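Data block below; observations after.
For this depiction, one protein chain was excluded, whereas all remaining protein chains were kept in their positions.
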Amino acid sequence: MQLGMIGLGKMGFNLVQNLLGHHHEVVVYDVNPEPVQALAGQGAVPSASLEELVSKLPAPRTVWVMVPAGKLVDSVLDEVLPYLEEGDIVIDGGNSHYRDSVRRGEKCGAKGVYFFDAGTSGGTEGAAQGGCFMIGGDRQAFARIEPIFRDMAVEKGYLYAGPVGSGHFLKMVHNGIEYGMMQAIGEGFELLSKSGFDYNFEDVARVWSNGSVIRGWLMELTENAFRKDPKLEGIRGVMQSSGEGKWTVETALDLQVSTPVIALSQLMRYRSLETDAFHGKVVAALRNEFGGHSVVKQEE
Amino acid sequence: MQLGMIGLGKMGFNLVQNLLGHHHEVVVYDVNPEPVQALAGQGAVPSASLEELVSKLPAPRTVWVMVPAGKLVDSVLDEVLPYLEEGDIVIDGGNSHYRDSVRRGEKCGAKGVYFFDAGTSGGTEGAAQGGCFMIGGDRQAFARIEPIFRDMAVEKGYLYAGPVGSGHFLKMVHNGIEYGMMQAIGEGFELLSKSGFDYNFEDVARVWSNGSVIRGWLMELTENAFRKDPKLEGIRGVMQSSGEGKWTVETALDLQVSTPVIALSQLMRYRSLETDAFHGKVVAALRNEFGGHSVVKQEE
Amino acid sequence: MQLGMIGLGKMGFNLVQNLLGHHHEVVVYDVNPEPVQALAGQGAVPSASLEELVSKLPAPRTVWVMVPAGKLVDSVLDEVLPYLEEGDIVIDGGNSHYRDSVRRGEKCGAKGVYFFDAGTSGGTEGAAQGGCFMIGGDRQAFARIEPIFRDMAVEKGYLYAGPVGSGHFLKMVHNGIEYGMMQAIGEGFELLSKSGFDYNFEDVARVWSNGSVIRGWLMELTENAFRKDPKLEGIRGVMQSSGEGKWTVETALDLQVSTPVIALSQLMRYRSLETDAFHGKVVAALRNEFGGHSVVKQEE
Partner (left out) sequence: MQLGMIGLGKMGFNLVQNLLGHHHEVVVYDVNPEPVQALAGQGAVPSASLEELVSKLPAPRTVWVMVPAGKLVDSVLDEVLPYLEEGDIVIDGGNSHYRDSVRRGEKCGAKGVYFFDAGTSGGTEGAAQGGCFMIGGDRQAFARIEPIFRDMAVEKGYLYAGPVGSGHFLKMVHNGIEYGMMQAIGEGFELLSKSGFDYNFEDVARVWSNGSVIRGWLMELTENAFRKDPKLEGIRGVMQSSGEGKWTVETALDLQVSTPVIALSQLMRYRSLETDAFHGKVVAALRNEFGGHSVVKQEE
């Protein structure tokens, strides 16, 4: 089928290649003309503006927005909505907050445009070769875009999850679980690193990737990481976070759900941003106050 | 090759079937004669005592002990060691504490018997059809038993990890990671259950099993569990634990490693054993004391 | 000095008594006429409306708002602001979110009215006999209201903390710390309750209240609680929460501060609202799937 792709970063670019490989006709746009040209060379239809992108699609249209979550999604939506007509479909494939999706769904709905929130997992590799999609929106209208997901996803790798918001909610929780799993894996290898045994971490990740209870893609990626840098000496243990883990914890707080492991995974990421946390200074100072325990002085 | 299997519970029984399927000759023993007879019917050599089991194996012998971790391993070892000779091999395939394995390794070593600690993962299914093995012990002697592991494991699913103790240490940490992963998955589904969206959990687990970052065996098992009981209404949320998670946390405490997620996973299991935790009573009483906040009275 | 008190609940009522005891002239108002009359009988000036309350105060006026945090504060503010003049002072003594206080400060400031956010601690007892106040707002204008705080607080028990918002921020963090302390105390007594020793908890709380490192008001309240109910058999361990702990964790997430103990204290309160948490069902089901471990069936 035909669709437009707005936003050709790492993820959008790979999704277009994935779609082209399945013989879809994709009109592409990005503020940066380079990826537009590159994909045009691979069979995509280039466009130089959102207006042009829409004009090159037959009604009812399908437009996939793949830009960084946040205000950019709103501004793209504000710009493209005037060109769209009743019955057209907009898909937000980014990591948007599910509440923003609900709000955007209402905005589109007011114009008769169907809005879908499609949480996308599987990394850049998945985007190119077969990912995982969790989609919220109108059930009837979903039938029109299902062929896209069937082609872009691995087998059984897409789900119509429910009304608008349910897709990004699923993706958010998926990432919360991911945070917990990654922290658990990290803690396990830290234990190994201090065990006194001289483990080859790549070998460990490999054996755990084959036949164990904890086998899965994250463990395979762990094997890859250790293959490239056997003791990870080249990188620092600074754990950035993209927002979805934080949203998961905030949502847990709102819903009064106890999620200690997901919460701690997020908080340990924040802890990793510090080399000398202030709470530690307070505790060290207190130990000194009541017990005369020595503190570690700041080096001059 | 030929080996003896002591202990024919869920795991031992399945391992023997796995070995027979790969044309190994297995002499089997259990205090319970039933599984002995059952396996004899499938080609195993039955034995009615440890002495008989040893006598039916040609030197140098290989004896696999697969009994519940703890004192039983010691008593089996004490009973079988007198029948063994220098150069024989004993493998403990159970979930023993790695420190016990180090101790047992020294005991066997004093008699010239090689001791191997083989952490086994993959569940009962893995034991039967191809599991994951992490093995510690003498590197030279390992060559003699490697064929067993090559056959019983899935491809790449075994690892010679290092000296005695390193196998069970790896298995322990594996289980610690498993605890963290399971708790993360559980928390995620609890969030879904309170989200206000009407998710089909089996579908969610399926889509997350296909192409997502968190795909893996545990997510596939989650799908299976929800297939059988879509909202898990038939079971209570009581999370038993077998000891390895606890050992992981204790080891982390000994090694001064910060493992918040693994620790919390264990502690939430303990929390699940309570319906009305005492710490909650104390906090509720304190809120009442300083703020006049009402408490929930015990029903008569 | 003269001031108006809007809201005569547990806290407001006690504050007025405190003020009257220090010979301040207090005009009082509440939607419920009963506490108005009761305080009138103790020397306060009754008023039947916000307009009347304001009219009975000489300019520049000081009005203390002591109503439940949230929209009620806004509606009181909206109603009272039209009667106020440039140079008047409004104090919000409730448990408002500091961001709301910043917003309200701007709103009042636009009219030339000084807004102060006064976090109040010490419980109902403190409100009546001497509490603890953390105040944000204009430094110059603070001099005008300092006498109130000097009288209502215990010695050294009030602090001009900085600009608008800084008072409620301090109070929020105070409560976060309080949550952590209470959870720690609760956990300690739970350990005692399972120790095998037959401790008298009231005696324990008393000895810890006298000379120990952890002595303080919370431990004294613990002693009181156990005096009334030696094993807390009459109450359930359901830990409600009022919002400030949640805000503390949300703020920590926003500021990227690692606050594991405060976060866990909040999450354990949520956990206490469940008798059978869904995450536990998932974990129990998973253990059954891979290991054949038995689950606890739901009773019919």
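By letter and in written order, the chains are A, B and C; residue numbering begins at 1 in each of them.
Convention: contacts are C-beta pairs under 8 Å (C-beta built on N, C-alpha and C of every residue); 3 or more make two chains touch, one makes a residue touch a chain.
In this text the structure is predicted, and so the values were computed from the model without any measurement.
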Checked against the full complex, the residue among C:Met1, C:Ala40 or C:Ile177 that touches the missing chain is C:Ile177
For chain B, which residues touch the unseen chain? 213, 246, 249-250, 252-253, 256-260, 263-264, 266-268, 270-271, 273-274, 277, 279, 290
On chain C, the omitted chain is touched by residues 121-123, 126, 130-134, 136, 153-159, 161-163, 165-166, 169-170, 173-181, 183-185, 187-188, 190-192, 194-195, 197-199, 203-204, 206-219, 248, 251-252, 255-262, 264-265, 268
By the contact criterion defined above, which parts of chain A meet the unshown chain? Give residue numbers in ascending order. 10, 123-125, 182-183, 185-187, 189-190, 193-194, 217-218, 221-222, 224-225, 229, 232-240, 242, 260, 264, 268-269, 271-272, 275-293, 295-298
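Following the convention adopted for this analysis, only the chains that are shown with their structure count from here on.
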Measuring centre to centre with CA averages, how many angstrom lie between chain A and chain C? 38
Just the number, please: Cα centre separation of chain A and chain B in whole Å. 33
Could you tell me which residues belong to chain A and also touch two or more other chains? 213, 252, 256-260, 264, 267-268
